[in-house]
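Omission of a single protein chain aside, the complex is shown with its protein chains in their original locations.
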């Protein structure tokens, strides 16, 4: 633990990245390392009241600011980066959500193009109570209000894409990105296959909470103070983003139509379970079919994201801890130690 | 309670229905009433060992036998039938699952047509332990085995379709049918809009358990002994199947592509929440977006099914109990009384 | 020719069918036979002026009236019915088109559900000039007008479905039905696989013309006087509707999403070409890939329909005339003879 590098990074306004790939590294990281970072909300902090309409205060394409990218030393194509979310805490006492014209699941869009008028553009300001761990919804019309549990997550975490591409920070795909999965919460490790030297990992788009599917296209958007433990798994590839908690392993597929996102995640899970349990592919297909949970992440972004989630207790013997070279358990332990200790080594 | 009619019905082999609509009523029911029924498994009981391949032992289209249909007296188009699942118990100590050529999510199909060979056809026999409440999976290759929790459900419950149609028992749609949702479990009330006089409700396709999405196309298929309490809600319509438990209200959309199933369920939930909470549609859209769970049901059937699920505690005041004229609470109470008592009045 | 039965059938208002399957035969036909029939337009003739809104004058589900069904004597499952369109002529000097709330490709629908308002409901009356063979479009706003070529077709032709089903006349599927393909024009033979004894063939939904995809959901709808020659091909199956003209063979796939309709049609064409030309499946895949035309039929109905169309001159030797036992050439010859002659034998 004494050697664990700790990097603290709160970007200046001009320091955010707006793409996966194509941005110069913000910091270099010698894994394993702790990152204490600040992430701005998806609006770049510009929606601060009910009168701040996205179409007026935001400047396209400067949405979904990324903290990073971080150049992971030693990372090369064919390796996997493990990003353990040790802590995700709202950095403000409020969060914002909106409708955005021609964006979301229950409206036509630029792709699902219709001749109808867009929905009205509205902003909802949510009040966060970090002591009670609640997010307060207040209706725009009438007097209805309710507290929902605060369940902080990052909508976006990813690495530079393959195939020489640079993608908008609004895109989820095989490189991770804007998956908008509530499963990306504290205590979870995210595995991302490396496509370029240094991986160029970044994150952002904190949500104080979000329902599954993110129907209106926008969650309870909030700046975050987040602690990560990052490591490199050499020689292990990861075709699609995978997640691991103490109790579950997960795969995240992103594509359109939504059934393809589902297929990708389930296919990757079948392959992964077969490998972990020493099962024939069809036996793994049967086991996954009966045991899997399939929480939707988003049905509104450039690609839709579907997660396949298997309880480790169904995988038998040591299979549940063997995934990805045991990285989750190792990083979780490092995170636990770190969060109990004052930081030892800081390089900024 | 003394007036509650109780109908026990275990179909003879020739008495099953194979469609929604188009079959003569098996019994007439004066609501509210208790139904104690037996349902055969989706294979009509013909898959009983690893050598019983569906393509050899089953006779298309005689799959997914329906117990019913039940003619609900007084039911007319524009009304809603409430079907409360009081108890769903496996009728055997074993269950079967299979791959079926060109059926399932991780294979090409007759619709997602490719030139590839089908996957091999395999049967898995599952052992059920009703005392331990477990289903034992045994791999076909190697020695892997694991117990999964028994979580009995009905893949199929529905009424006669609208528009003069008769649909195969394998189809899920606005009339319910083969939704294959694990949410259809004991303790849950299913609401189905009535399309024809008498509604013609039937059910079948019991699963000892099933993962979300039913990836291989077949769950842990099992005959069931099921107790229902059925009632009629006059003058209340229900455009898509809705479900209610003690803690949640749910809508089930069925369509292709999967995002349309998602849209239907979320749209219906937004409409329903707006009505229950007295919210403007866009306020309800915002609340549902942040609070909803979106468990997938099936991504393999004629239509895919997606469920939108809202916790009642987020709906405020009495909204959580006001749904569908309070039918769930009423039927749940009748079910509790009945399950504690010997049956009083039986008509067979 | 002297033995060719000729049936003339103009349904009375109460004699139309509204489904595929489930309707009693209107006439029995001893194939080969000529049918001279009248078909009503998709509105059942109720939209006759700009003030006749579908939502007000039409009565759901009584849309898309079918002339028939015709019981084809001798037809049994596994056979194919050949329907040759000898002549399709508008029965009126006007036709109607409309927008229908929440129906069409450029609007949200009950399945692609959004929270937006529907498009306005409008009627366009088209003037038909059967001498000039034109359809005159007149804009509702402003003074724009233009003549388009009259290209009469039937949106709907089909047989009873398989699997004990009864489907609305608005549905296209493997049984044919509401495919809305401009390829179903005079001079073309349509092949439909038989699912029930007698086949129960019907037709309707005449269009004076239609663009590919039927974007607004409604074509230039017109009652038709149509002459068919119908025959039975014993022992030859037809998994999806096929079409044949003097110059092309075609397959029509119907499904959602649209890529599945495309896959079905292309897959069937690859299989058919392989069989006709004695090619390996992958050789046929290559040839079809480079030679096929892929006209869209509808992207608005319950299922979307995509057609794969191959020029016979690319199929070599006699392959182009061998399709379906040479039925097209035979029926085309019968049609030519019949249209030149007075009818010999009429049974009504």
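The letters A, B and C name the chains in turn, as written, and every chain counts its residues from 1.
What we mean here is this: a contact is a pair of C-beta atoms (placed from the backbone, for glycine too) under 8 Å apart; a residue touches a chain by one contact, two chains touch by 3 or more.
Keep in mind it's a predicted model, so treat the numbers as computed, not measured.
Residue A:166 is the one among A:132, A:166 or A:339 that touches the chain missing from this view. Of the candidate positions C:102, C:128, C:194 or C:219, contact with the unshown chain belongs to C:219.
Within the full complex, the residue among B:65, B:257 or B:295 touching the omitted chain is B:257.
Per the touch definition above, the residue from C:38, C:62, C:94 or C:314 contacting the chain not shown is C:314. One of B:66, B:112 or B:305 touches the chain omitted from the figure, and that residue is B:112. Where chain C meets the chain that is not shown, the touching residues are 97, 99, 105-106, 119-120, 122, 124, 135, 137, 139-142, 144-146, 148, 209-216, 218-220, 256-259, 262-263, 266-267, 270, 277-280, 282-283, 285-296, 299, 304, 306, 314-316.
Summarising the interface, chain A meets the missing chain with residues 18-19, 21-22, 60-61, 110-115, 162-168, 170, 253, 255-257, 260, 263-264, 266-268, 270, 281-282, 285.
Contact between chain B and the absent chain runs through residues 106-108, 112-119, 257.
The criterion applied here is as follows: only the chains that are shown with their structure count from here on.
Among the chains in view, B has its Cα centre nearest the centre of the complete protein Cα set. One finds 34 Å separating the Cα centroids of chain A and chain B. Note: centroid distance chain B to chain C, computed from Cα atoms, is 36 Å.
Those residues of chain A in touch with two or more other chains are numbered 106, 119, 257.
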